[in-house]
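In what follows, a single structure is set out as structure tokens and then discussed.
For this view, one protein chain was removed and the others were kept in their places.
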Amino acid sequence: MTVIQVVFFLVAAFTTAAAFLVVLAKNIVHCAIALVFTFFGVAALYVLLDAEFLAAVQVLLYVGGITILLLFAIMLTSRISARGVKIMNEQVGVSAVVVFAIFALMAIASLKGFALVGSPPPASYATASLGRLLLTTYVLPFEAVSILLLAAMVGAIILARREREKD
Amino acid sequence: MEKSMERFYAAFAALGVPSIVPQLILMLVVASLVILFISVSVMFMIWWERKISAHIQVRYGPMRVGGWHGWAQSIADGIKLLIKEDVIPAGADKLVFALAPMVVFAAALAAYVIIPFGPNLIVRDLNIGVLFYISISSLTVVGIIMAGWSSNNKYSVLGALRSAAQAVSYEVPLVVSILGVIMTVGSLSMIQIVEAQQRIWFVIPQFVGFLIYLTAALAECNRLPFDIPEAESELVAGFHVEYSGMRFAIFFLAEYANMFTVAAIATTLFLGGWHGPLLPPWLWFLIKTYFIIFVMMWLRWTLARLRVDQLMNLGWKVLLPLAFLNMGITGLVLVLLG
Partner (left out) sequence: MVPLSHYLILSAVLFAIGMFGALTRRNAIGILMALELMFNAVNLNFVAFSRYLPSTMLQGQIFAIFVITIAAAEAAVGLAIVLGLYRNFKTINVDEINLMKW
């Protein structure tokens, strides 16, 4: 067992445990904090995969953006008096079976299809090449995503705005 | 330096121990050194702040503890905070309440990985250096919201929400003002940014960027004039009102550690890092960093606090367009100069 394998298993166990907490915790704020740990676990996996820029972007956008959005929404919409409310609806049994079946399918496909892939080629530092790719080959999706972000921002502001009375 | 590393590793290899063990020991030693530096630095900064605030207000400040100008005041404060009773408010969420100071402190501590104290005195020269700091600094906000929410106190929640809104709003001009420097250097690595300032410090071509960075950094650290989250006269100390003793000491430590990090990054990006004529490089770095910390403390005791809406106005309507203008002009000049 090399060091990288040990580190991979530790990080994978941590991420999976945090993911279980996200879907099973009773208190929604505990779910959000477990989600932060999951994001950090995935960022650590990106670093293991030599994608450091992506790891930094993951922490910046997911932990620093989406988690804060989620926490704001939780604080604005939770009712503290409602304790003892069920957190799962009545589909728990059926969804567990379906989800396990889908997982088994994906796991078997991965093991059969990709077990023979050997060790990866040596990595080159990718930030500059990512930037170059984004602005040459993928400039059209890049611009389209910026328009999508503008539309999402305007939409979110209008949806969340308080109704103003007519003066 | 390399020779002693070789001998250190060889000693462990001779005993038949796998090479991960000396690496782990080295990591522990470096981490302990960093924590030691942070503790000493924070204690010095707390004493210095009290002295600066005193002299600005035409009084003397601490004069007795330890003899000469009360230099041991910080140690006395630390001991006082450590021996206080640990109070957790009734109805508070115990797990989150205990975890929040640790998250804030971990974020403040993790940023020290990329601070270049000297040409070889950096914990790890990540090739995404500055971006690492920006990502980690956004973790502080999560810790603040956790602290405010779990205290079961409406002033805490208000303070936490305001602080989160302020931190998130001022992160954007912070990042955009740094982009001018990064475009000029062409790399995110801290060592390369300092190396690129050998002829001219970036504070001269990127002066607007420097000012925007300082303002946004003051807001990120929750320092006056952007003090609303901790406003003593408004929100009864905001998000950490329910914290006392050791937990409050951790928040306090994290705030001052954050201040040092922000000043260190300003030094690296704009003031030429460790370059300077006569003194050793690490001394120049510390002098420049503490000069910026002095300016931050000076501003705290000179300017009035901004209201929340004035604060948000300043961030979104003044700093952000200026930062974009700076980035655009920098890009244009770089393209024209080839």
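Labels for the chains are A and B, by order of writing; each one numbers its residues from 1.
Definition applied: a contact is a pair of C-beta atoms (placed from the backbone, for glycine too) under 8 Å apart; a residue touches a chain by one contact, two chains touch by 3 or more.
Note that the structure is predicted; figures quoted are calculated from it, not measured.
Novice: Can you pull out the displayed chains that the omitted chain is in contact with?
Specialist: A
Novice: Quickly run down the residues of chain A that touch the omitted chain.
Specialist: Interface residues of chain A facing the absent chain: 2, 4-5, 8, 12, 15-16, 19-20, 22-23, 28, 31-32, 35, 38-39, 42, 45-46, 48-51, 53-54, 57-58, 61-62, 65-66, 69-70, 72-74, 76-77, 79, 85-89, 91-92, 95-96, 98-100, 102-103, 106-107, 110-111, 114-115, 117, 119-121, 123, 126, 129-130, 133-134, 138, 141, 145, 148-149, 152-153, 155-157, 159-160.
In this text, only the chains that are shown with their structure count from here on.
Novice: Using CA atom averages as chain centres, what separation in Å is found between chain A and chain B?
Specialist: 27
Novice: Per the contact definition, I'd like the list of chain A residues that touch chain B in the complex.
Specialist: 3, 27, 29-30, 33, 36, 52-53, 56-57, 59-60, 63-65, 67-68, 71-72, 75, 125, 127
Novice: Under the stated contact criterion, what part of chain B meets chain A in this complex?
Specialist: Chain B reaches chain A through residues 20, 93, 95-96, 99, 126-128, 131-132, 134-136, 138-139, 141-142, 145-146, 149-150, 157, 161, 164, 168, 171, 188.
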